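Take this structure, written in structure tokens, and hold onto it; I'll ask about it next.
One chain of protein is taken out of this complex; the other chains stay put.
The letters A, B, C, D and E name the chains in turn, as written, and every chain counts its residues from 1.
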Amino acid sequence: MSKPYKKILITGAAGRLGTELRRGLAPLAETLVLADRVACENLQPNEQGLVFDLADEAATVAATEGCDAIVHMGGAPLERPWEEILDSNIRGSYHIYEGARKHGVKRVVYASSVHAIGYHGINDGIDADAKPRPDSLYGVSKCFVESLASLYWDKFGIESACIRIFSSFPEPADRRMLWSWLSFDDCIRLVTACLTTPHLGHTITAGMSDNKVKPVNMSNSGFLGYQPQDSSEPYREAMEAKTEPADPNDPATHRIGGWFVNLGHPNDEAAE
Amino acid sequence: MSKPYKKILITGAAGRLGTELRRGLAPLAETLVLADRVACENLQPNEQGLVFDLADEAATVAATEGCDAIVHMGGAPLERPWEEILDSNIRGSYHIYEGARKHGVKRVVYASSVHAIGYHGINDGIDADAKPRPDSLYGVSKCFVESLASLYWDKFGIESACIRIFSSFPEPADRRMLWSWLSFDDCIRLVTACLTTPHLGHTITAGMSDNKVKPVNMSNSGFLGYQPQDSSEPYREAMEAKTEPADPNDPATHRIGGWFVNLGHPNDEAAE
Amino acid sequence: MSKPYKKILITGAAGRLGTELRRGLAPLAETLVLADRVACENLQPNEQGLVFDLADEAATVAATEGCDAIVHMGGAPLERPWEEILDSNIRGSYHIYEGARKHGVKRVVYASSVHAIGYHGINDGIDADAKPRPDSLYGVSKCFVESLASLYWDKFGIESACIRIFSSFPEPADRRMLWSWLSFDDCIRLVTACLTTPHLGHTITAGMSDNKVKPVNMSNSGFLGYQPQDSSEPYREAMEAKTEPADPNDPATHRIGGWFVNLGHPNDEAAE
Amino acid sequence: MSKPYKKILITGAAGRLGTELRRGLAPLAETLVLADRVACENLQPNEQGLVFDLADEAATVAATEGCDAIVHMGGAPLERPWEEILDSNIRGSYHIYEGARKHGVKRVVYASSVHAIGYHGINDGIDADAKPRPDSLYGVSKCFVESLASLYWDKFGIESACIRIFSSFPEPADRRMLWSWLSFDDCIRLVTACLTTPHLGHTITAGMSDNKVKPVNMSNSGFLGYQPQDSSEPYREAMEAKTEPADPNDPATHRIGGWFVNLGHPNDEAAE
Amino acid sequence: MSKPYKKILITGAAGRLGTELRRGLAPLAETLVLADRVACENLQPNEQGLVFDLADEAATVAATEGCDAIVHMGGAPLERPWEEILDSNIRGSYHIYEGARKHGVKRVVYASSVHAIGYHGINDGIDADAKPRPDSLYGVSKCFVESLASLYWDKFGIESACIRIFSSFPEPADRRMLWSWLSFDDCIRLVTACLTTPHLGHTITAGMSDNKVKPVNMSNSGFLGYQPQDSSEPYREAMEAKTEPADPNDPATHRIGGWFVNLGHPNDEAAE
Partner (left out) sequence: MSKPYKKILITGAAGRLGTELRRGLAPLAETLVLADRVACENLQPNEQGLVFDLADEAATVAATEGCDAIVHMGGAPLERPWEEILDSNIRGSYHIYEGARKHGVKRVVYASSVHAIGYHGINDGIDADAKPRPDSLYGVSKCFVESLASLYWDKFGIESACIRIFSSFPEPADRRMLWSWLSFDDCIRLVTACLTTPHLGHTITAGMSDNKVKPVNMSNSGFLGYQPQDSSEPYREAMEAKTEPADPNDPATHRIGGWFVNLGHPNDEAAE
């Protein structure tokens, strides 16, 4: 059976998730183009490396040529000063979509984030595509790309999945991740589902493993066929042993975005 | 433990699903009355055969006498010219409900179809009882019976389950069935649930197996107690090996009804 | 300013509403084709008369030729034995839509009825396009046409407004009409809105005047631009003086369909 | 790992559920204070016994001193004459919340009941926090405490989980419990989840095991992390063998509250 | 035209609203029974006076004898210590419903309050029958009666309208009343609508005049036929001239219940 894609561009390929996706997406494409600001190491025969900055429109657009899908994980992965968010996440993502439009790439999987909806309450009963309610400039940039993706679908026919990744780490790194954790393998499963589902259109979904605590109603994402296989439960006892219980009245406890809601303005912090 | 029903009438009993239901419903009734336009073969001791056309009101009403439930699978099973839809599905089903009314049959399980809602999108997040949006005259006839069943419940107290059967075949027969497949055993489980649930009223539900892809939110049907046991997943690899990927922009890909949405008018086709 | 339509076919043109619409729709078309089983009287210069039965497919299809819109008011206007409902309302309406399809008529305004949803409760807070819940075979036939209209829009691009007419009479004729009344002038306003709104698609709406009691939330029909100008209020005092108060526990009082919910089966009554 | 609570007050500790919770909640607190109108037997080293009537405000408030959580299971467990409901359930629960307010107890888990919503239909597709629709004075008292708990959260910052317990018995005791059953172990799991979830606020949820029939959509309670492990299914065959099928038209069959909906007024019955 | 009721019992008849209702409800009944803890003055020929305390069950039940409707405005009209809320509002209202049940009174109009839902936000877009979220013990007692009314409808067939009266005063008395005001005449219109609508069942609605600011979506109460005629707008300029602007961050500004949300516990205050 031939692979579904000839060439997939992965941005942020040298990062935490990008590295995992090199492994995970190999079965889906004959070639993976690995793009980052730094060179990816240990290139495999099925891989090509590209080094450029997403803020460089020409280079970004050029990187999309010949690709039939883009897995866009690049850009600042957490709160950063405005200028960096603007260049890496807003302008950079626009360049990705322009590349897709100019070179006929038909599907984009985008690493959106829980921080696009971080101020929703943990017991508000939200759906996977809850309305924007960002908790940071980082989150605002994720909302920007979600709406940009909507435009490029409605107007230019480019399909997108915007995955609101909750917390994708090797294992849960704090108590909140006991509910927000997305294992690397489940992340690969979810990206794979988005790349192989017959029809995607413009989809916003959420990325979590099969944790015991489920603050998000995923029933409107069932058409993707994503079924998480991992759970944070095996990590619970150790995590609870080594950390203090959460303060129930701390917004970081009862808002979906966790400690991001307690951050100040990143430019203030950068100035200190 | 005695069986819950004395005599169940199965229409369309010589058809694909009817044949399976002979086996599957045997535990529920002392006698199964097997009705079809052709004689059913290999009648068992618990079975009685009846041959008539659903368009024959007198015969149809007569067949319901003495029954305490009807599993109405008969009629045209796919798109047909109007006159046939009218006779077999519209008039025929009216005759069934008239039989139930005249002979005091208290519960009907009706084989409605995904084609009653075929124009809904695969990622619209529909519920099991989504509003009518038929994709064919066949689908319109299913909508007709669903509303007829509603009337006979509200006015005459006859309970009905209208099961929107998605794709019930021995195994998935095309890529779409990887999400729409209803195994024969799950079909039997679902019909059994409808026949044994204490209170049914007028219920519209959807019939699919426990496939990985779930475009329909079934949470409003939980009271039926139907739990599918089969999945299309074991058939995925072979199916994907032997078929072309679906075109994401083909309505047959992104509408619930699949290729029915691309059919023309059946009378035009019949005329060719 | 030229009229928006060249030729509108009005079925049921000799009936109560049809007669009013001759007057009311004159400004919208150069020619009104008046169809009924009996000849319409007093034909005006802008009118053409046609006499045929909707059950006659050839005649019905022929009548639609050259028309650019159809206002389909014909068929049995209340509960009738099944055979008549079948011929006049089900088969007849199918013939109308076939005419539209074959002769390229782009828009149909259909007289659906409150009886398509008659078993909903008066204080259920329903919307204008509530789910089917018919109160009679007549109501079932209205549901049938609504779903047929949905098909002809989705598959053949023929726009339809299905107006669930509540009670259109010269003036309120019983206590229920104090909330369900649709004045003739408001009926004309609503049909006009459906014929002149730029985009109609498949629309289900409800037809009532601006009565004080409003059991239906019309906010999802605001795009039609229908604004009723009449009210039942001036008739209240006289009506309450000459009629007995309604029994609050009578289903005819608390169901949208009124006394239709208390009707038995029409064939039983016909047989008496 | 230290226990999350120092001292939990359990009211109704001598009752059916209270006895189970002594065992089940032991891991959560250094000390369990067991309160009831009668003395609890076999006190363990981690347990303290208290005997008082919930109608005694001073005693009830005093009992909460030094506790950091309350599991309030006390009061009349089923329909009783008004005066008893008033004293045990309404006044008694007010005393509990006053104790929490005066002594700084931060979290209460309250045994509300399916009878707070007993008149909802079994196939209405309700959520875990459906609107009040009590089926008895007992149910009205449960609604009262749910709204009292809401007030004490909004105004005084005391968190509450109001668990609408369906049917918590050693095993299913009638046919209805085949869907409404909550095993003792699942009950302990659910109370534990409510006591250990980081943020509770004012939460209303429903308590059932993982039974096959699920008339309640629990997706809005996923943040609690309650995952039932038991099912009524192993008891089905025996139960169906020894009991008559339910009458589908009996309100006790199709209303969530079961036979409570058929009860008369408790003071009438008491007077007989 | 005869009056729709023979005898209506008005509780709280000596109070602010009760006095207005004597005038306003006179057209609806041959006799108004005016009940309060103090004697009503200036009894008219159509009026009978009764003096008793709602906490007195026998007297309250006796007062309902011979009445065919009850307008229950009595009890504490604002936050009071628990014991008074318990006696006047909880026990007192129970006595009223028991009177209705024992003496066959078929309809009750109850003065519920905005304070039953006072913690909802002013821009939450709530409906007229929003879920309970009381802002005071007074509000909790209103929730209690609303659920009691639900029980007496479902079980005993007694119809109730629970009107969540917002602010019914001679004219707006503070800035909040510019949106929450219910004029006396509109209050009479609303109570009249509840008494004369053909079917009431168990209805919860909200009572405000046609003020410019409308934080409550009333579309689900349209079946009552209540159309307010008054508005706070003529009072705006004077009110804004003599009062300070509201602090947008004060909960009293952005919660529906206004300053009630800032009240402490009434027993604390009483103790000071």
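What we mean here is this: a contact is a pair of C-beta atoms (placed from the backbone, for glycine too) under 8 Å apart; a residue touches a chain by one contact, two chains touch by 3 or more.
These figures come from a predicted structure and were not determined experimentally.
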Partner chains on view for the chain not depicted: A, C, E
Listed residues E:I122, E:I158 or E:V261, member touching the removed chain: E:I122
Residue among E:Y138, E:W153 or E:W179 touching the omitted chain: E:W179
Which of C:E159, C:D186 or C:D230 contacts the chain that the document leaves out: C:E159
Residue of A:L17, A:L50, A:I122 or A:L137 in touch with the missing chain, whole complex considered: A:L137
Residues from chain C at the interface with the omitted partner, ascending: 1, 4, 106-107, 157, 159, 197-201, 203, 219-220, 222-225, 227
Missing-partner contacts on chain A, residue numbers: 82, 86, 90-91, 94, 101, 116, 119, 129, 131-137, 139-140, 143-144, 146-148, 150-151, 154-156, 261, 263, 265
Interface with the unshown chain - residue positions in chain E: 121-123, 125, 175, 179, 211-217, 219, 237, 240-241, 245-246, 248-249, 253-254
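Basically, only the chains that are shown with their structure count from here on.
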Neighbouring chains common to chain B and chain C, by label: none
Chain pair repeating B-C, as identified from C-E, A-D or D-E when over half of the contact pairs by residue number coincide: D-E
Gap in Å, rounded to a whole number, between the CA centres of chain D and chain B: 41
Multi-chain contact sites of chain C, meaning residues that touch two or more partners: none
Overall pattern in which the protein chains touch one another (line/ring/star/complete/other): other
All pairs of touching chains, each written as two labels joined by a dash: A-B, A-D, B-C, B-D, C-E, D-E
